[in-house]
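For this depiction, one protein chain was excluded, whereas all remaining protein chains were kept in their positions.
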Amino acid sequence: MSDGPGALDGVRRRWDAAATRVFGNDPLLVAAVMLGIYVLFTAMTLVGPSGGDLGAIVSNLQAVTFWTALYAMMALALNLHWGYTGLFNIGVAGFMAVGVYAFAALTVPPSASPPGLGLPLVVGIAGGMLAAAFVGVLTALPALRLRADYLAIVTVALSEIIRRSLLSPELEEFTLFSNLGFVPDVTLGSGAGRGINMPTNPSIPVKSVLYTDPGNPAAGGRTVVGKAVLGAAESAGVRETVVSQFAYTLVLVAVVVLFYWLLVRVGNSPFGRVLKAIREDELVANSLGKDTRVFKIKVFALGCALMGLGGILWEAQRGFTDASVTTFRPLQTFYIFVALIIGGAGSNTGSVLGGALFAGLLFQGPLFVRRIVAHLLNLGDPPSTFVGAAAGLFSLELGGFLAYTVNNISELRFVFLGLVLIYLMQRRPTGLLGHRKEAAASVDLMERPGGESDE
Amino acid sequence: MSGTETLAGRVAPLREHPRLALVAGVVGIDVGLKLAGVWSPLPGGPLGVERLVTLLWNGLVIGLGVGLAGIGLSMTYSILRFANFAHGDYVTTGAFAGWACAWVVAAAGSGQLAGNVGGSLALGRAPDAPSAADLSVSVFGSPLAVVVGLVVAAVGTVVLTLAVDRTVFKPMRDAGGIPLLIASIGVALVIRYLIVFVYGGSSRGLTAEQTRLIVGGVDGRIALVTSRRTLREAQDGAVPVDAFYVELPVVDLGSYSAEVVAVSSAEFGLVVLALGLMYALHVTLQRTKLGTAMRATADNKDLARVTGIPTERVVRATWVIGGGLAGASGYLIALERGTLGFQLGWLLLLLIFAAVILGGIGSIYGAMVGGVLIGFTQSLAVVWIPSSFATAAAFAAMILVLVFRPEGIYGGVSTA
Partner (left out) sequence: MSDDATAARAAAADAAADANADETGDVDARTGGPALEVEDLRKSFAGLVAVDGATFSVEQGSLTGLIGPNGAGKSTTFNCITGVHDVDGGTVRFFGEDVTGLRTNRVAERGLVRTFQIARELEEMTVLENLMLAPGDQRGETLAQAVLPGFRDAVRDRERALREEVWETLELFEIDHLADEQAGNLSGGQRKLLELSRALLTDPDMLLLDEPFAGVNPTLEEKLLDRIHALQRERGLTFLLVEHDMDLIMNHCEHVIVMHQGQVLAEGPPEAVRDDEQVIDAYLGEEI
């Protein structure tokens, strides 16, 4: 363009450029949303019962970051299946469970009950991912030729089969190879309803930066780093556990970045182009000679491996799990779907934003509302039943009903979640960023030949 | 009733589909081997005839409940072309609406209603509310309450399904199956957690202790009694005088003495009412043009519209029938279990899907038969595998059907 005539034009152009820089720049967009959530959570902590306590603020910010990272991670993994390839997998929880239980079988010490193989953490993580990928392939082989809605039913049924089997007393503890004399017996177990302890877990290496005995921080001393960091934190009023959780959250954030990188890499390649084509119209891809089954199986395996890893980072880090927790239920899969749909299926940045908005506004935020309302309005003891609350309505005393509602906000979150899903499907099925074009090549296609090269 | 005709007429698939016949054959032969107590190549020990009869009865009870619920899911799946994940919560809604009403009627009947309307409606979840034991609702004890409850369960669910269709699904008629499926998950969450908001998260007892009818062998004859003690006394040779005891005029079974199966009044109620509702539906579809219109709409919506079939009216009829039966099934299943919690329908949903898929999506009779087959699968599975895998086995059966025969065992013929 030529030099603009008016100064105003120049200003506007600079302004436009700045706006695109911010909103067309994905890391900045994510940062802006996170900043917004942090401001909101800080404000909510300030007006809540803990008031201006710095420790409480830090603790709440770390919690929302933690959940954001987990949901972002899972939404990204699901985005590979659904967003990129159009594979409607609603068995995410099942693949997470496979990852976690395979991880447990590999890492739990042989002396524990239920026992495991006592292998190192890295082996457990790799094994958990491989196991999830393996189960994914087993599912994919027959199921991938099914219609999307049938695939949905198959995967959700599979995740329930997995979860129920893990709760079965028959698998609580079992011995393999007992009738093969030349192979040593191996005893494993899911722990069934009793659950399973995982002393080796992803939080340990993080804690070992701070503590000399990471398995039991209270027992041992602090490392040099631990002394410095924990000392500083304590003087600022931040609790010790918050610090180690914060450190773990940093690891999660790093993994989110890794997932993101991997997905962009997969997407911006000839491989990703075929995935996109499968999502759009599989028959066209076939007609161009692409063996879409191979692509689908590969991408299913990769996505399931990521889900397995997500499961390990999510559930195993607690050091204990049992298969009846929400993490392994279909409901968990739906949460992850909500996160992805909010952000916009197909968009990686959208997946991360969706994770943040889901974790912050839908999942954690409402719980603050309860605390804040209870703190600010003196509503008295909430009625313990709906009838008790509704009785007040007739006598035009709204306080009781309000107190009951606020007290049950944790359940009402799900109602809200459902409404959001319905709204998005009716009004904005592409979510925040799903309408955006994501590149499907490793080079800039718009660069016409004959020109300069593209780097 | 015509259900049996339908069943008989539908053995044909076995002949046409060797794989299915093979599975059925292997299962049948193995049950025979296990009954005979001889060695069998498949896992699981010998099987007593009493256990088999009990398992079959349990399977039938579960299966009829699931099948009844499945009719609506099957109809909406084929006519509106999406898998409705809210269907399980329609089932739950029916159970809560119906039982709330049954409690009110029972409370009124026993003079405990004063000051207890709210508590009864809340199914005991209110301060000083009556409990299940106070009201002692049962099929034979308070039949009026049970029947009124059933009607309200159906009507209440119809109202809900129509309201949901109006606000959620109707504006999305042209959206694809997947957006509708996702929206239905949203609907499911809204309904389920509104129920929690009102009724709380814990489950409660609903009915009083059940009367039971026990079938047993007494020295080679088959007798009906209402208590185990009577049966034991009769088997010991003392024919009871003041207790219920009827001998059936069947062949002499030598010295056979055992309890065969116990049928609770609630199970009996479920079976009779479910079969009755299925029969009523059958008659309705035969006598009216509705069945034909539904078939046409399921086959091709656009064509149906062009040929003058009012598709929106068919859709509404579908919701009315499907929703009503879903609500009724929830109510009856809760009757049979004697307890009710907010997860009732959600936990049944996959079994309902299994029934629908087994019977062939779009087929009403298929859903009924599929329900019974899934009930049998789940209950008979324990002959071969530990009971903790029984539900998994039913899901696995569904997956196998979806993968190998997605048109269901009847081969995609829409029967209605």
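Note that the chains take the letters A and B in the order they are written out, and that residue 1 is the start of every chain.
Methods note: contacts are C-beta pairs under 8 Å (C-beta built on N, C-alpha and C of every residue); 3 or more make two chains touch, one makes a residue touch a chain.
Bear in mind that the values here come from a model prediction, so they are computed numbers and not experimental data.
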item: Among shown chains, those touching the left-out chain; value: A
item: Residue in contact with the excluded chain [from A:K298, A:R371 or A:R428]; value: A:K298
item: Omitted-chain contact residue, chosen from A:V243, A:A277 or A:A389; value: A:A277
item: Omitted-chain contact residue, chosen from A:K290, A:R371 or A:R428; value: A:K290
item: Positions on chain A where the hidden chain makes contact; value: 262, 265-266, 269-274, 276-277, 279-281, 283-292, 298-299, 302, 437, 440-443, 445-449, 453-454
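Methods note: only the chains that are shown with their structure count from here on.
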item: Whole-Å gap separating chain A and chain B, where each centre is the average of the chain's CA atoms; value: 37
item: Touch list for chain B against partner chain A, complex; value: 82-83, 118-119, 121-122, 125-127, 129, 168, 171-172, 175, 177-183, 185-194, 196-201, 350, 353-354, 357, 386, 388-389, 391-392, 395-396, 398-399, 402-403, 406
item: Chain B-touching residues of chain A, taken from the complex the two chains share; value: 88, 142-143, 146-150, 152-154, 156-158, 160-161, 164-165, 167-170, 334, 337, 341, 384-388, 390-391, 408, 411-415, 417-422, 425-426, 429
